[in-house]
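Shown here: the complex without one of its protein chains, the others still in place.
Up next is chain A:
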Amino acid sequence: MDKFTTLTGIAAPMPLVNIDTDMIIPKQFLKTIQRSGLGKNLFDEMRYTLEGQEIPDFVLNQPAYRQAQIIIAGDNFGCGSSREHAPWALLDFGIRCVVSTSFADIFFNNCFKNGILPIILPQDQVDVLMEDAKKGANARQTVDLEAQTITTSDGQSFGFDVDPFRKHCLLNGLDDIGLTLEKVSAIDSFEMTASAARPWV
């Protein structure tokens, strides 16, 4: 997993609420057995016509936002399925950070496993970032994970919360499985105790 320390980049405004995983990556693209290559189909049905032509109105098709690395989104981003293809597609497109007032639980988890930072902020602050993002390519926002701040293009800064363990993993690009396997003796002894207490499991 790539480390996440600081990021300065273009933020794309997506004010729609309840952007679900079927919008982020429609199911016809879930048939892959790889993690990479999904970026071209990110938001596929909003981004392309049935014939595969780009829809010029869609934010990521506009010249100013083609290189976006941050998405400022409406409430409840990522609701729906557990598909990790959603963060894979975002990442493959180049998105490393999503800001919203709320996220669906599984999507939120999946982001951290893939080096994407989801940031939760109150509505008024999301509104400020959204307006800033609407200014286009020259309005770059900066995310500093160590300091836990996000800053608009004109220097207005907001602090955000992040779980310390997840922050540590993101900052250092750590793989969860490796970390857990360091506790293998705890797992062994749990299994012994549990199978004595609940032998039917």
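The rule is simple: contacts are C-beta pairs under 8 Å (C-beta built on N, C-alpha and C of every residue); 3 or more make two chains touch, one makes a residue touch a chain; residues count from 1.
Note that contacts and distances are computed from a predicted model.
Asker: According to its UniProt entry, is the unseen chain "NADH-quinone oxidoreductase subunit E", "Sugar ABC transporter permease", "3-isopropylmalate dehydratase large subunit" or "Pyruvate dehydrogenase E1 component alpha subunit"?
Answerer: In UniProt, the chain that is not shown appears as "3-isopropylmalate dehydratase large subunit".
Asker: Touch as defined at the start, partner being the missing chain; which of A:N18, A:Q62 or A:T149 qualifies?
Answerer: Of the listed residues, the one touching the omitted chain is A:N18.
Asker: Taking the entire complex into account, which one of A:P56, A:P122 or A:P199 touches the absent chain?
Answerer: Result: among the candidates, A:P199 touches the missing chain.
Asker: With the full complex in mind, choose from A:Q62, A:N114 or A:T142 the residue touching the hidden chain.
Answerer: Here the residue in touch with the unshown chain is A:N114.
Asker: Need a quick check: the contact residues on chain A for the chain that isn't drawn.
Answerer: Within chain A, the residues touching the omitted chain are 15-18, 20, 22-23, 26-28, 30-35, 45, 50, 74-76, 79-84, 87, 102-106, 109-110, 113-114, 163-165, 176-177, 180-181, 183-184, 186-187, 190-191, 194, 198-201.
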